[in-house]
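One protein chain is absent from this view; the other protein chains keep their places.
Presenting chain A:
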Amino acid sequence: LHAMNTVVAQLQRRFQDYLVSLYQQGFLDNQFTELRKLQDEGTPDFVAEVVSLFFDDCSKLINSMSRSLERPENVDFKQVDSGVHQLKGSSSSVGARRVKNVCISFKECCDVQNREGCLRCLQQVDYEYKMLKTKLQDLFNLEQQIVQAGGAIPQVNIN
């Protein structure tokens, strides 16, 4: 029993450290904390489900914006702007801080109809969401290990 408790404690510690590091490195902001508050025993997969929806959104929006930016002589900046706006909104709602920040620059490029700038931002937003996806997958894996070892997911306070 003691050995099991140690395993759980170690896993919890790893989880906590990892989550804190994601905030410290700017991947996540306070809105992710808010999201975690909405999860409970009745809805244990809530956060995972929401971020999954978010990453699906990212993929779809990036694809459609990419199409709009494809031909230099015929860029639909209105469509791109609409995509950025949506992406900014949903990244903001889930606490995906880096993705949201790229969207701010992205919008500026869109406003001045800078295709090159938009393409750079598009590439960056693609990179950032995929990076976050990997990080969160690691986090959820740690969560699962804790649960499987019979432990509880720690409440983590981010300062």
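The rule is simple: a contact is a pair of C-beta atoms (placed from the backbone, for glycine too) under 8 Å apart; a residue touches a chain by one contact, two chains touch by 3 or more; residues count from 1.
The rule is short, and it goes like this: contacts and distances are computed from a predicted model.
UniProt lists the omitted chain of the complex under the protein name "Response regulatory domain-containing protein" (options: "Transcription initiation factor TFIID subunit 2", "Auxin-responsive protein", "Cell cycle control protein" or "Response regulatory domain-containing protein"). Although one chain is not drawn, the whole complex shows that of A:Gly26, A:Pro44 or A:Gly89 it is A:Gly89 that touches it.
Listed by residue number, the positions of chain A touching the unshown chain are 31, 34-35, 37-38, 40, 43, 46, 49-50, 53-54, 56-57, 82, 85-86, 88-90, 92-95.
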